[in-house]
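Only a single protein chain was left out; the remaining protein chains are all shown in position.
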Amino acid sequence: MVFQTVALMTRARGPDEFWRKRRIFRLSSHFRGRFRNCYSMAIRAVHRSLQFATKGRDAKYDIIRQIWMNRIDSAAMEHGLTYKAVKEGLTRSEIHLNHKSLADLAVWEPRTFKSLVNIAHERVKQDGLRIMGYLKAPARVLSKGK
Amino acid sequence: MACSNFSRLLQLGARACTSTIASNTIARQSPLVPKLWDLNVRYYRKMKGVPRHLPWFPPKPPATPDYQSEVVDQSEENEKLITEVSKEINKQIAEDKTGRLFAIVHVAGKQFKVTVSDIIIIRGYWPPNIGDQIKLEKVLLLGSKDFTLVGRPILNRELVSIDATVIEKTLSNTITHFRFRKRKQYRRIHFYKYQHTYVRINSITLNGEVNKKLEVEGLDRVY
(Lines give C-alpha, C1' and ligand atoms only; values in the text may rest on other atoms or scores of the structure.)
Protein backbone atom coordinates (compact mmCIF):
# COMPACT_ATOMS: atom_id res chain seq x y z
CA MET A 1 0.00 0.00 0.00
CA VAL A 2 1.29 3.37 -0.85
CA PHE A 3 0.48 6.20 1.53
CA GLN A 4 0.35 9.27 -0.68
CA THR A 5 -1.24 11.54 1.87
CA VAL A 6 -1.20 11.75 5.65
CA ALA A 7 -4.95 11.10 5.73
CA LEU A 8 -4.55 7.76 3.99
CA MET A 9 -1.71 6.78 6.28
CA THR A 10 -3.77 7.35 9.41
CA ARG A 11 -6.58 5.26 7.96
CA ALA A 12 -4.33 2.30 7.36
CA ARG A 13 -4.80 -0.28 10.10
CA GLY A 14 -2.44 -3.19 10.46
CA PRO A 15 -0.37 -4.81 7.75
CA ASP A 16 -1.46 -5.41 4.23
CA GLU A 17 -4.63 -7.46 3.92
CA PHE A 18 -3.10 -10.12 1.70
CA TRP A 19 -0.20 -10.90 4.02
CA ARG A 20 -2.39 -10.73 7.11
CA LYS A 21 -4.68 -13.38 5.65
CA ARG A 22 -1.72 -15.30 4.36
CA ARG A 23 -0.52 -15.85 7.94
CA ILE A 24 -3.87 -17.38 8.90
CA PHE A 25 -4.06 -19.53 5.76
CA ARG A 26 -0.66 -20.98 6.59
CA LEU A 27 -2.08 -22.29 9.85
CA SER A 28 -5.30 -23.54 8.21
CA SER A 29 -3.55 -25.22 5.30
CA HIS A 30 -4.27 -28.73 6.59
CA PHE A 31 -7.94 -28.13 7.49
CA ARG A 32 -10.85 -29.71 5.74
CA GLY A 33 -13.21 -28.22 3.15
CA ARG A 34 -13.82 -24.48 3.05
CA PHE A 35 -12.15 -24.06 6.45
CA ARG A 36 -8.91 -24.16 4.46
CA ASN A 37 -9.44 -21.42 1.90
CA CYS A 38 -12.31 -19.17 2.98
CA TYR A 39 -10.95 -16.55 5.33
CA SER A 40 -14.00 -15.93 7.50
CA MET A 41 -14.28 -19.66 8.19
CA ALA A 42 -10.55 -20.24 8.38
CA ILE A 43 -9.97 -17.58 11.04
CA ARG A 44 -12.59 -19.16 13.29
CA ALA A 45 -11.13 -22.62 12.84
CA VAL A 46 -7.59 -21.34 13.51
CA HIS A 47 -8.71 -19.64 16.70
CA ARG A 48 -10.34 -22.84 17.87
CA SER A 49 -7.34 -24.97 17.01
CA LEU A 50 -4.92 -22.63 18.78
CA GLN A 51 -7.07 -22.72 21.89
CA PHE A 52 -7.11 -26.51 21.80
CA ALA A 53 -3.35 -26.56 21.36
CA THR A 54 -2.87 -24.31 24.38
CA LYS A 55 -5.10 -26.44 26.58
CA GLY A 56 -3.78 -29.74 25.24
CA ARG A 57 -0.22 -28.86 26.12
CA ASP A 58 -1.08 -29.02 29.82
CA ALA A 59 -3.51 -31.93 29.50
CA LYS A 60 -0.82 -34.02 27.78
CA TYR A 61 1.19 -34.27 30.98
CA ASP A 62 -1.80 -35.58 32.94
CA ILE A 63 -2.24 -38.38 30.42
CA ILE A 64 1.46 -39.22 30.40
CA ARG A 65 1.46 -39.31 34.18
CA GLN A 66 -1.49 -41.71 34.17
CA ILE A 67 0.35 -43.98 31.74
CA TRP A 68 3.41 -43.98 34.01
CA MET A 69 1.31 -44.83 37.04
CA ASN A 70 -0.45 -47.60 35.16
CA ARG A 71 2.86 -49.06 34.02
CA ILE A 72 4.29 -49.02 37.53
CA ASP A 73 1.12 -50.59 38.87
CA SER A 74 1.05 -53.40 36.33
CA ALA A 75 4.75 -54.15 36.78
CA ALA A 76 4.34 -54.17 40.57
CA MET A 77 1.32 -56.46 40.32
CA GLU A 78 3.53 -59.02 38.57
CA HIS A 79 5.42 -59.23 41.86
CA GLY A 80 2.25 -59.12 43.97
CA LEU A 81 2.35 -55.52 45.14
CA THR A 82 0.21 -52.54 44.24
CA TYR A 83 1.38 -49.16 42.96
CA LYS A 84 0.44 -47.55 46.23
CA ALA A 85 2.50 -49.97 48.29
CA VAL A 86 5.56 -49.62 46.06
CA LYS A 87 5.44 -45.85 46.19
CA GLU A 88 4.90 -45.82 49.94
CA GLY A 89 7.65 -48.36 50.61
CA LEU A 90 10.20 -46.57 48.43
CA THR A 91 9.42 -43.17 49.93
CA ARG A 92 9.78 -44.56 53.42
CA SER A 93 13.19 -46.02 52.52
CA GLU A 94 14.26 -42.66 51.06
CA ILE A 95 14.48 -43.81 47.47
CA HIS A 96 13.25 -40.77 45.59
CA LEU A 97 12.79 -42.14 42.09
CA ASN A 98 9.97 -40.36 40.32
CA HIS A 99 7.16 -41.79 38.21
CA LYS A 100 9.03 -41.36 34.97
CA SER A 101 12.16 -43.21 35.99
CA LEU A 102 10.22 -45.95 37.78
CA ALA A 103 8.12 -46.51 34.65
CA ASP A 104 11.32 -46.58 32.57
CA LEU A 105 12.79 -49.20 34.88
CA ALA A 106 9.57 -51.22 34.80
CA VAL A 107 9.72 -51.50 31.02
CA TRP A 108 13.43 -51.66 30.25
CA GLU A 109 15.06 -52.98 33.43
CA PRO A 110 12.62 -55.50 34.94
CA ARG A 111 15.23 -57.07 37.22
CA THR A 112 16.15 -53.74 38.75
CA PHE A 113 12.48 -52.96 39.18
CA LYS A 114 11.94 -56.29 40.92
CA SER A 115 14.66 -55.50 43.43
CA LEU A 116 13.05 -52.12 44.11
CA VAL A 117 9.69 -53.83 44.63
CA ASN A 118 11.34 -56.21 47.08
CA ILE A 119 12.80 -53.31 49.04
CA ALA A 120 9.41 -51.59 49.14
CA HIS A 121 7.69 -54.81 50.17
CA GLU A 122 10.13 -55.41 53.02
CA ARG A 123 9.75 -51.84 54.24
CA VAL A 124 5.96 -51.95 54.10
CA LYS A 125 5.97 -55.24 55.96
CA GLN A 126 8.39 -53.90 58.56
CA ASP A 127 6.18 -50.87 59.20
CA GLY A 128 3.11 -53.10 59.41
CA LEU A 129 1.06 -51.36 56.76
CA ARG A 130 -2.13 -52.89 55.47
CA ILE A 131 -1.45 -52.05 51.81
CA MET A 132 1.00 -54.94 51.53
CA GLY A 133 -0.67 -56.95 48.77
CA TYR A 134 -1.48 -60.60 48.65
CA LEU A 135 1.83 -62.34 48.02
CA LYS A 136 4.36 -63.50 50.56
CA ALA A 137 7.28 -61.29 51.46
CA PRO A 138 10.53 -61.76 49.48
CA ALA A 139 13.16 -64.15 50.80
CA ARG A 140 15.53 -61.57 52.21
CA VAL A 141 16.28 -57.89 51.76
CA LEU A 142 19.31 -56.35 53.40
CA SER A 143 20.45 -52.79 53.21
CA LYS A 144 23.89 -51.48 53.82
CA GLY A 145 25.38 -48.03 53.98
CA LYS A 146 26.72 -46.52 50.82
CA MET B 1 -82.30 -49.38 64.01
CA ALA B 2 -82.06 -51.69 61.10
CA CYS B 3 -79.41 -49.47 59.57
CA SER B 4 -77.16 -49.52 62.67
CA ASN B 5 -77.48 -53.23 63.00
CA PHE B 6 -76.39 -53.65 59.44
CA SER B 7 -73.31 -51.48 59.92
CA ARG B 8 -72.33 -53.44 63.02
CA LEU B 9 -72.62 -56.66 61.05
CA LEU B 10 -70.36 -55.19 58.34
CA GLN B 11 -67.72 -54.20 60.91
CA LEU B 12 -67.77 -57.68 62.39
CA GLY B 13 -67.30 -59.26 58.99
CA ALA B 14 -64.44 -56.90 58.13
CA ARG B 15 -62.67 -57.58 61.47
CA ALA B 16 -62.94 -61.32 60.89
CA CYS B 17 -61.40 -60.94 57.41
CA THR B 18 -58.45 -58.82 58.59
CA SER B 19 -57.66 -61.10 61.50
CA THR B 20 -57.43 -64.15 59.21
CA ILE B 21 -55.18 -62.31 56.75
CA ALA B 22 -52.90 -61.12 59.52
CA SER B 23 -52.61 -64.50 61.16
CA ASN B 24 -51.72 -66.16 57.85
CA THR B 25 -49.08 -63.70 56.71
CA ILE B 26 -47.37 -62.84 59.98
CA ALA B 27 -47.03 -66.46 61.01
CA ARG B 28 -45.07 -67.32 57.84
CA GLN B 29 -42.64 -64.42 57.97
CA SER B 30 -39.55 -64.75 60.03
CA PRO B 31 -38.27 -61.49 61.61
CA LEU B 32 -34.60 -62.45 61.14
CA VAL B 33 -34.70 -63.19 57.41
CA PRO B 34 -36.21 -60.34 55.41
CA LYS B 35 -37.51 -61.13 51.99
CA LEU B 36 -35.31 -60.26 49.03
CA TRP B 37 -37.82 -57.74 47.69
CA ASP B 38 -37.97 -55.79 50.95
CA LEU B 39 -36.66 -52.33 50.27
CA ASN B 40 -34.38 -52.49 53.31
CA VAL B 41 -32.14 -55.03 51.62
CA ARG B 42 -31.01 -52.43 49.14
CA TYR B 43 -29.53 -50.27 51.87
CA TYR B 44 -27.71 -53.02 53.76
CA ARG B 45 -24.41 -52.22 52.08
CA LYS B 46 -24.59 -48.59 53.18
CA MET B 47 -25.60 -49.38 56.76
CA LYS B 48 -23.03 -49.24 59.54
CA GLY B 49 -22.33 -52.25 61.67
CA VAL B 50 -23.27 -54.78 59.02
CA PRO B 51 -20.33 -57.18 58.60
CA ARG B 52 -18.83 -57.00 55.10
CA HIS B 53 -17.01 -60.30 55.38
CA LEU B 54 -18.46 -63.63 56.24
CA PRO B 55 -16.94 -65.20 59.38
CA TRP B 56 -15.62 -68.36 57.69
CA PHE B 57 -13.42 -66.46 55.22
CA PRO B 58 -9.78 -66.04 56.25
CA PRO B 59 -9.11 -62.74 58.02
CA LYS B 60 -6.89 -60.02 56.59
CA PRO B 61 -3.21 -59.86 57.58
CA PRO B 62 -2.63 -58.03 60.86
CA ALA B 63 -2.22 -54.28 60.68
CA THR B 64 0.44 -54.14 63.37
CA PRO B 65 3.58 -56.27 63.68
CA ASP B 66 3.35 -59.20 66.02
CA TYR B 67 5.18 -58.14 69.18
CA GLN B 68 4.62 -61.43 70.98
CA SER B 69 6.70 -63.72 68.76
CA GLU B 70 10.41 -64.19 69.37
CA VAL B 71 12.77 -62.30 67.08
CA VAL B 72 15.80 -64.27 65.92
CA ASP B 73 19.01 -62.26 65.76
CA GLN B 74 20.20 -62.58 62.17
CA SER B 75 22.75 -59.79 62.21
CA GLU B 76 25.76 -62.12 61.89
CA GLU B 77 24.16 -64.01 59.03
CA ASN B 78 23.20 -60.76 57.36
CA GLU B 79 26.72 -59.42 57.74
CA LYS B 80 28.10 -62.56 56.15
CA LEU B 81 25.65 -62.30 53.25
CA ILE B 82 26.47 -58.65 52.70
CA THR B 83 30.20 -59.32 52.56
CA GLU B 84 29.65 -62.17 50.12
CA VAL B 85 27.48 -60.10 47.80
CA SER B 86 29.72 -57.06 47.88
CA LYS B 87 32.75 -59.30 47.28
CA GLU B 88 31.08 -60.67 44.17
CA ILE B 89 30.26 -57.15 42.96
CA ASN B 90 33.81 -55.95 43.63
CA LYS B 91 35.17 -58.93 41.73
CA GLN B 92 33.09 -57.99 38.71
CA ILE B 93 34.24 -54.38 38.95
CA ALA B 94 37.91 -55.40 39.23
CA GLU B 95 37.69 -57.76 36.27
CA ASP B 96 35.68 -55.19 34.27
CA LYS B 97 32.82 -57.60 33.71
CA THR B 98 30.02 -55.26 34.69
CA GLY B 99 28.96 -54.70 31.11
CA ARG B 100 27.37 -51.47 30.01
CA LEU B 101 26.27 -49.48 33.02
CA PHE B 102 23.15 -47.38 33.21
CA ALA B 103 22.24 -44.77 35.78
CA ILE B 104 19.40 -42.56 36.83
CA VAL B 105 20.64 -39.02 37.32
CA HIS B 106 18.90 -35.99 38.68
CA VAL B 107 19.69 -32.95 36.53
CA ALA B 108 17.99 -29.56 36.69
CA GLY B 109 14.97 -30.87 38.57
CA LYS B 110 14.34 -33.85 36.32
CA GLN B 111 15.43 -37.47 36.36
CA PHE B 112 16.97 -39.16 33.35
CA LYS B 113 17.87 -42.77 32.72
CA VAL B 114 21.19 -42.64 30.87
CA THR B 115 23.89 -44.89 29.50
CA VAL B 116 27.18 -44.06 27.84
CA SER B 117 26.90 -41.98 24.63
CA ASP B 118 23.35 -40.89 25.35
CA ILE B 119 22.21 -37.34 24.70
CA ILE B 120 19.82 -35.75 27.16
CA ILE B 121 17.97 -32.51 26.54
CA ILE B 122 17.61 -30.16 29.47
CA ARG B 123 14.78 -27.72 29.12
CA GLY B 124 14.79 -24.21 30.53
CA TYR B 125 17.53 -21.94 31.83
CA TRP B 126 20.65 -23.87 32.77
CA PRO B 127 24.01 -22.05 33.12
CA PRO B 128 26.60 -24.47 31.59
CA ASN B 129 27.88 -23.42 28.18
CA ILE B 130 28.91 -25.29 25.06
CA GLY B 131 32.04 -27.37 25.56
CA ASP B 132 31.81 -27.49 29.34
CA GLN B 133 32.95 -30.78 30.85
CA ILE B 134 30.62 -31.54 33.74
CA LYS B 135 30.24 -34.28 36.29
CA LEU B 136 26.72 -35.37 37.16
CA GLU B 137 26.77 -36.00 40.89
CA LYS B 138 23.18 -36.69 41.85
CA VAL B 139 23.07 -40.38 40.92
CA LEU B 140 19.96 -42.05 42.27
CA LEU B 141 20.56 -45.51 40.89
CA LEU B 142 23.26 -47.37 39.03
CA GLY B 143 22.61 -50.65 37.29
CA SER B 144 24.61 -53.23 35.46
CA LYS B 145 24.11 -56.68 34.03
CA ASP B 146 24.06 -58.46 37.39
CA PHE B 147 23.66 -55.88 40.13
CA THR B 148 21.98 -52.59 40.94
CA LEU B 149 23.19 -49.97 43.39
CA VAL B 150 20.33 -47.95 44.83
CA GLY B 151 21.03 -44.62 46.52
CA ARG B 152 19.10 -43.45 49.53
CA PRO B 153 18.46 -40.98 48.00
CA ILE B 154 21.77 -40.58 46.12
CA LEU B 155 24.90 -42.69 45.77
CA ASN B 156 28.25 -41.62 47.13
CA ARG B 157 29.78 -39.18 44.66
CA GLU B 158 33.23 -40.76 45.04
CA LEU B 159 31.87 -44.19 44.16
CA VAL B 160 30.22 -43.33 40.87
CA SER B 161 31.35 -40.74 38.38
CA ILE B 162 29.35 -39.72 35.34
CA ASP B 163 31.16 -37.39 32.97
CA ALA B 164 29.25 -35.37 30.45
CA THR B 165 29.82 -32.64 27.90
CA VAL B 166 27.52 -29.82 26.88
CA ILE B 167 27.38 -30.08 23.11
CA GLU B 168 24.70 -27.66 22.07
CA LYS B 169 22.56 -24.82 23.34
CA THR B 170 19.56 -23.96 21.23
CA LEU B 171 15.98 -22.87 21.50
CA SER B 172 12.92 -25.06 21.12
CA ASN B 173 10.27 -24.62 18.46
CA THR B 174 7.98 -21.62 18.78
CA ILE B 175 5.09 -22.33 21.10
CA THR B 176 1.92 -20.30 20.63
CA HIS B 177 -0.05 -19.46 23.72
CA PHE B 178 -3.47 -18.28 22.62
CA ARG B 179 -6.37 -17.29 24.84
CA PHE B 180 -9.71 -16.30 23.38
CA ARG B 181 -13.20 -15.55 24.68
CA LYS B 182 -15.92 -15.32 22.10
CA ARG B 183 -18.19 -12.26 22.07
CA LYS B 184 -16.10 -10.64 24.82
CA GLN B 185 -13.42 -8.83 22.75
CA TYR B 186 -10.75 -10.79 24.60
CA ARG B 187 -7.82 -12.16 22.66
CA ARG B 188 -4.23 -12.67 23.83
CA ILE B 189 -1.49 -14.25 21.82
CA HIS B 190 2.03 -14.89 23.08
CA PHE B 191 4.93 -16.68 21.44
CA TYR B 192 7.73 -18.22 23.41
CA LYS B 193 10.60 -20.66 23.16
CA TYR B 194 12.34 -22.78 25.73
CA GLN B 195 16.09 -22.99 26.04
CA HIS B 196 17.35 -26.44 25.20
CA THR B 197 20.73 -27.72 26.37
CA TYR B 198 22.04 -30.92 24.81
CA VAL B 199 24.30 -32.94 27.07
CA ARG B 200 26.29 -35.94 25.90
CA ILE B 201 27.10 -38.62 28.49
CA ASN B 202 30.76 -39.53 28.00
CA SER B 203 31.35 -42.17 30.63
CA ILE B 204 29.78 -43.93 33.57
CA THR B 205 32.37 -45.53 35.83
CA LEU B 206 32.49 -47.20 39.20
CA ASN B 207 35.49 -45.99 41.20
CA GLY B 208 36.84 -48.12 43.98
CA GLU B 209 34.97 -50.82 45.77
CA VAL B 210 31.40 -51.16 46.88
CA ASN B 211 30.79 -51.38 50.64
CA LYS B 212 34.31 -50.32 51.56
CA LYS B 213 34.70 -47.97 54.45
CA LEU B 214 37.24 -45.25 53.72
CA GLU B 215 39.24 -43.57 56.47
CA VAL B 216 38.88 -40.11 54.98
CA GLU B 217 36.03 -38.93 52.81
CA GLY B 218 35.20 -35.85 50.82
CA LEU B 219 38.82 -34.84 50.09
CA ASP B 220 38.00 -34.40 46.40
CA ARG B 221 36.18 -31.23 47.21
CA VAL B 222 37.90 -28.85 49.63
CA TYR B 223 36.99 -25.20 49.22
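Think of it as A and B in the order they're written, each chain with its own count starting at 1.
FYI, a residue touches a chain if its C-beta (ideal position, glycine included) is under 8 Å from a C-beta of that chain, and two chains touch if they have at least 3 such contacts.
Assume contacts and distances are computed from a predicted model.
Q: One chain of this complex is not shown here; going by its UniProt record, which of these names is it: "Probable electron transfer flavoprotein subunit beta", "Translation initiation factor eIF2B subunit epsilon", "Centromere protein L" or "39S ribosomal protein L13, mitochondrial"?
A: Result for the unshown chain: "39S ribosomal protein L13, mitochondrial".
Q: Pick from A:29, A:70 or A:91: which residue touches the chain that isn't shown?
A: Counting the whole complex, the residue in contact with the absent chain is A:70.
Q: Can you name the residues of subunit A that touch the chain not displayed here?
A: So the residues of subunit A touching the missing chain come out as 67, 70-71, 74-75, 77-78, 103, 106-107, 110.
Simple rule for what comes next: only the chains that are shown with their structure count from here on.
Q: Report the inter-chain centroid distance for subunit A and subunit B in whole angstrom, where each centroid is the mean of the CA atoms.
A: Distance between chain centres: 16 Å.
Q: Tell me, which parts of subunit B touch subunit A in their complex?
A: Subunit B reaches subunit A through residues 60-65, 78, 81-82, 86, 102, 104, 110-113, 140-141, 143, 148, 150-153, 155-156, 159, 175-180, 189, 210-211, 213.
Q: Provide the residue numbers of subunit A that touch subunit B in the complex, in ascending order.
A: Interface residues on subunit A, with respect to subunit B: 47, 50-51, 53-54, 57, 93-98, 100-101, 104-105, 108-109, 111-112, 115-116, 119, 126, 128-130, 132, 140, 142-146.
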